[in-house]
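The structure under discussion appears below in the form of structure tokens.
Note that one protein chain of the assembly has been removed; the remaining protein chains are unaltered in position.
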Amino acid sequence: MVGLRLVKVSKRAGKRQILKNVSLEIPDKELFVIAGPPGAGRTTLLKIIAGLIAPDEGEVYIGDQMVNTVPPGDRDVGMVFETPPVYPNRTGFQNIAFPLEIRKINDSEIKEQVEEVAEFLQITHLLDRKPATYSGGELQRVALARALVRKPRILLLDEPLKNLDAKIRERTRVELKRLQREFGITMVFSTHDQLEATAVGDRIAVMNEGVIEQIGGPEVVYSSPRTLFVARFIGSPTMNVTECALKQMGDRWILDASGFNVDVTARAHEIESQAMGQELLLGVRPEDIVLLSSPENTGCFEAQVELTQNFGDERVVTIRVGEVSLNCLTGKDRVFAYDEKVYVKFKQEKARVFNRETGIAVARTAG
Amino acid sequence: MPKLVVKNLRKMFGTFEALKDVSFQVEEKETLCLLGPSGCGKTTILRIIAGLEVPTSGEVFLDGVLVNDLPPQRRQIGLVFQDYAIFPHLSVFENIAYGLRVRKMSEAELVKKVRETASLVDVESILDLPSKKLGLSEMQRVAVGRSLALDPKLLLLDEPLSNIDAKARERMRTELGKLQKEIGIATVYVTHDQLEAMTLADRIAVMRNGLIEQIGTASEIYDNARTLFVANFIGSPPMNLMDCEVVYDGNRVILKSGDLALDVTEFAETVRGKGEGEELVLGIRPEDLSLDVQKTNPSAIEAKVQLVEPIGARSIYHLRIGGLTVLAKGYAMPDVNVGSNLWATFNKDKVHLFDKKTEEAVV
Partner (left out) sequence: MVTKALTETVRYLLIVVVSIWTLAPVAWMVSLSFKGPAEWYAPNLIPLQPIFDNYISLFIPTNPIGGSYFFTSITEPITKPLINSLIAAGLGTLFAVLVGFLAAYGVSRYRAGGTFIIFFTLLTRMLPGATFVAPLMVFYASIRFIDTYAGLILLYAAVTLTYAIWLMKGFIDEIPPEWEEAALLEGASPWTVLRKITIPLTKGGLAASALFIFILNWSEFLFALVISVTEVTTLPVQISKYVSAVGRMYGTMASLGLVATIPSLVLGYLIQKHLVTGFTFGRIR
């Protein structure tokens, strides 16, 4: 049973705190994603797991063993770096064989293992060629083959899809997931692309500025974000966030944002108790906003179209309600013109509330 | 009169034919996108329009005037590079003023022009800031501003959003879109990202191997792809493509692919005569497959889930239907997992048919 565990890991570089008290636990055979913007500390975290960087504080456990003092070569960890380590002066075969070469394994065994991995990743045709002729995708695979040839118990991938063309990225994403399932290997995958993160991961750790903001499955980080950052990071187009105030209107409770409001009578109690007198932020996802050409009787607000973007099977319409611009996701059937007047309706139960100061979510709803 | 006319461009690099025969037009205030995979020739076209490359044959007209022999600085074209190429040691003001200084404009006029341009791209508040301190979106606007200061007739952008991380790209896309609407200058830009193309361009030219396969608006290209390549390239996840053949069974017309049989009798006229007996390819976009846990629709086909990719409110389902792997995009269904059975309904209105290579028959 080889899982991975990090306990309160911190790392500083000069004056900057790169990782602050990071803890996480990854069970065996899980595809774990570390997602976050560039500069969040993901690469440093991966390198600490690999043993290439030593943490200032905290412990790293692989399986049950604490590996802080174990050198990288003995941790049995494979890593695919952002710039694929494929040496131009060696053929594909020699590149993949490198780790075995270092361990002084005899030639016939090397040949066998390299060919096995190459066949699995469908790069047998690259074995005799030098990397100068490889495409981006092929480079990636050779690097992957090299990491896998030792059959490590943990595989780390640092932005493996970053340098690939958009189309190839989609395909490779699926392949990596399949590979992980078939090999049954514990995989830690780092990316800045939230779509990749939710599509691929069994669980996701959303990181920002050295801190893990939330860990959970794709549905959880999407529907129940713990902080404002997670809410905005996950989901594309990004969630709309505006300032609001909790007000009582007769027997209804609403969150009043400039130009529209959202009925929260059902949750009023929780919100009130947790956010007494504090400044609040309202978050509504573009897909939870409905655009209508004519108003319905309740809960509709007038708005003007600012911009439309064609996403193929969907459209993103930017509208102006009161003083606020909101992005809305709509189907492709209805075409909205620039400056057209429309009516918006919100899916009340999907709205999220955040404390303005701390960014922490208030009153998480069940669905 | 169209602002830019490109006629029969051909370019050879040694023995390599980078461009075979490219022609298109860009109207005033229109944004055209050259979309294609790496190596299709799109950047070469941009460079030829800018005057940085000379075509082997073919003509480029700007405002009706042939500009083949004009050097780049005389063409009045603005070019924004992939990494914006802002001069780091100069302030924002100086960056925008650069071209004007080269042209030896008078100081008073120069200041006026720079301020005008700055307000156009919304960088007035940071005019005095040194360029090193700029954030990405500010850099983008300064780069565009620098090109606009010279009152170009045409704006060229080379992969404007490719070097940025996903979240920032989303933001910049909206900003660039708004900028384009406000400035209203004829623009040509190059990208390999189909989403970028669709969201920013008035018209898209999809290219492959030195040729334009189709030009049209985003909707046209998305809904009525004319070739297999275009259908596959546009749309994420890509269109499902399956080899199939037309079978006539009495009065019924059926499209057969592997174990899959699709009854398209209602479209008999459109299908008739097209590629009978020939190899055809059936295309359907993932979002045009409706999924349900139960067989509510009589024509639904059984599908087994192989993989689920959650992407926000939706999910991509990798299904095995009749021996083929098909992708479907639909709402996230929380209880559906690998191994579950679903019922898939093909939206027949949206079925595409292609000859093994080239054109389509049905919408």
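We just call them A and B in the order they show up, numbering each chain from 1.
In the analysis below, contacts are C-beta pairs under 8 Å (C-beta built on N, C-alpha and C of every residue); 3 or more make two chains touch, one makes a residue touch a chain.
In this text, all values refer to a predicted model and were calculated from it rather than measured experimentally.
J.: What shown chains does the left-out chain touch?
T.: A
J.: Which listed residue (A:A50, A:V67 or A:V262) would be found touching the missing chain in the intact complex?
T.: The missing chain is touched by A:A50.
J.: Return the single residue from A:I48, A:L139 or A:I289 that touches the missing chain.
T.: Considering the complete complex, A:L139 is the one touching the chain left out.
J.: Residue by residue, what part of chain A touches the chain that was omitted?
T.: 47, 50-52, 72-75, 77-79, 81-89, 98-99, 101-103, 131-132, 136, 139, 146-147, 150, 163
Definition applied: only the chains that are shown with their structure count from here on.
J.: Considering the complex alone, what residue numbers of chain B touch chain A?
T.: The contact residues of chain B facing chain A are 37-38, 165-167, 170-171, 173-174, 177-178, 181, 192-195, 198-200, 218-219, 222, 233-238, 285, 287, 307, 309-313, 316, 318, 329, 332, 334.
J.: Which positions of chain A touch chain B when the two form their complex?
T.: Result: residues 37-38, 165-167, 170, 173-174, 177-178, 192-195, 198-200, 218-219, 222, 233-238, 285, 287, 306-307, 309-313, 316, 318, 327, 332, 338 of chain A touch chain B.
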